[in-house]
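Every protein chain of the complex appears in place save one, which is left out.
By letter and in written order, the chains are A and B; residue numbering begins at 1 in each of them.
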Amino acid sequence: MSVRHEVRLWVAQRATAAVLAFCVVVHLATIIYAVRGGLTAAEILERTRGNAGLALFYAVFVLAAAIHAGIGLRNVAAEWLGWRGRSARFAVMFLSLLLAMLGLRAVWAVCA
Amino acid sequence: MRASRNHPAFWAFLVHRLSGVALAFFLPAHFYVLGTALDGAARLDGVLAWTEQPLVKAAEWVLVLLLAAHLAGGLRLLALEFLPWRDWQKTLAALAAGVSLACALAFALAR
Partner (left out) sequence: MTGALRVRVWRGGEDGHFEAFDVPRRESQTVLDVVTYIQRTLDPSLAYRFACRVGMCGSCAMTVNGKPRWTCRTHVDRVAEGGEVEIAPLRNLPVVRDLVADMREFFDKWARAKGQFAPTRTRADDFAVVKPDSRERREADAGIECIGCGVCYSACDVVAWNRDYLGPAALNRAWTLVNDSRDAGQAERLAAVSGDAGCHSCRTHMSCTEHCPKQISPTRSIAGLKRATMRIALSGEGDER
């Protein structure tokens, strides 16, 4: 892994962090507002179904989270488990892809 | 804790890293639950009913706290790395902790 690639990972981590900061604030505010008086599937889905704007928001949220979590876990694996090299890279990439796929599936489930 | 680590900036790092790992492992479950809506609202309602159990509610509250803590800690890091350096940035850690607790409280009250 070249130095340039390592720097790019660091930049991607910070860039997705900035995107997530915005998304999480919106998400937290929405949860706190929506959860008052209980929450049913109907209530969630009536807000989200057919909502293209919301779908786009959540898709961006999911992708940013998948990248951000992947790079973060890469660092934890290297520093706390001593796990570096090819196998670690594949494991982290796999986890990122899993998060992205499960997340986009959820966005589809709730917004389509 | 090892003596050389026993100071606020290190605690802030620990909270940030541990909350990040916890969230990374919570997310797949969260996405899965939402994905059950593919089988219709009734299925999702079934899962949501399960989340009304006190232990699950408590866990949800912990997750909101972790999310708020990770966000606050992350904003502190972005400030430390990208804004001009100020020595009082140490107190940013305290500020971050305060803000995240406030968020979690708001969630607990709303729930």
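Keep this in mind: a contact is a pair of C-beta atoms (placed from the backbone, for glycine too) under 8 Å apart; a residue touches a chain by one contact, two chains touch by 3 or more.
Note that this is a predicted model, so its numbers are computed, not measured.
In the complete complex, the hidden chain is touched by one of B:V47, B:V62, B:L80 or B:V99, namely B:L80. Counting the whole complex, the residues of chain A in touch with the unshown chain are 1-4, 6-8, 10-11, 75, 78-80. Residues 2-5, 7, 9-10, 13, 17, 77, 80-82, 85, 87, 90 are the ones on chain B that touch the missing chain.
What we mean here is this: only the chains that are shown with their structure count from here on.
With centres taken as mean Cα positions, chain B sits 14 Å from chain A. Touching chain A in their complex are the following residues of chain B: 17, 20-21, 23-24, 27-28, 30-32, 34-38, 41-45, 48, 64, 67-68, 71, 74-75, 77-78, 81-82, 103, 106-107, 110-111. On the side of chain A, the complex with chain B involves touching residues 14, 17-18, 20-21, 24-25, 28, 31-33, 35-36, 39-42, 44-45, 62, 65, 69, 72-73, 76, 95, 98-99, 102-103, 105-106, 108-110.
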